[in-house]
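Heads up, one of the protein chains got dropped from this complex, but the rest are sitting where they should.
So, subunit A:
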Amino acid sequence: MSEVSVTKDAAPAAEDLVVLDNVNKHFGALHVLQDIDLKIARGEVVVVIGPSGSGKSTLCRTINRLETVDSGHISIDGKPLPQEGKPLAKLRADVGMVFQAFNLFAHKTVLENVMLGQTKVRRTEKQAAETKARALLDRVGVGNQADKYPAQLSGGQQQRVAIARALAMDPKVMLFDEPTSALDPEMINEVLEVMKQLADEGMTMVVVTHEMGFARSAANRVVFMSDGRIVEEATPDQFFNNPRSDRAKDFLAKILHH
């Protein structure tokens, strides 16, 4: 009897790494996420754009349950998001997150920031963790800052360290919550380049951003949100050159011609 429902529940295809199914969330009276359905395939780069307050950051944060949802289902790699506790922590280790405000651990050096998750969560040997951390720091171009504290680095450098810290966990998917919004203009590119490189290497990424250039060049798919709903989903070419919805046309007109 139960076999029927099991086969039905195991519906998400193997390629779908992140699945949001009919997700709703309220902040008090505000309905920030309304009936969100979103599937992200393995290796896909999805860029979420939209006006402020459209719920795109909240959407990003629900994927690793930094925000809880009121209804609907979210699953990662076929497993539904567990409740608070050890299983959730375990799942979060597989989901890298990069924040707008960097959130590097202020009391730890850059190197320790990148090692902490490896040694305490993955239980990696200290020596191996350090080797890996240094390699990652080199890769994002801040290898020579390893022994400094986060406050001694520029915003762009801090954000690249944050990316290295997330990558150190070998995540299945990376979430970027407006990673360049707190940066000075000249530092935005150095972060975007690291992200572009990551996308080219086949990392599955969900990127909430206002950087249309990045969306054009790196995204497989653009998701446009407005007032808590996904209004439009399209390839970057289609979306930027020929948006279907009025809301998206209006948004693009405002940001592209000024």
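Keep this in mind: a residue touches a chain if its C-beta (ideal position, glycine included) is under 8 Å from a C-beta of that chain, and two chains touch if they have at least 3 such contacts; residues count from 1.
Criterion: contacts and distances are computed from a predicted model.
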Query raised in the report: Looking at UniProt, which of "Amino acid ABC transporter permease", "Anti-sigma-W factor RsiW", "Tryptophan synthase alpha chain" or "Diguanylate cyclase" names the chain that isn't shown?
Result: "Amino acid ABC transporter permease"
Report summary line: The listed residue (A:17, A:33 or A:169) that touches the chain absent from the view is A:169
Query - Residue among A:71, A:152, A:217 or A:235 touching the omitted chain - result: A:152
Query - subunit A residues touching the omitted chain (full complex) - result: 64, 66, 84, 86, 89-97, 99, 101, 103-107, 116-117, 120-121, 149, 151-152, 162, 165-166, 169
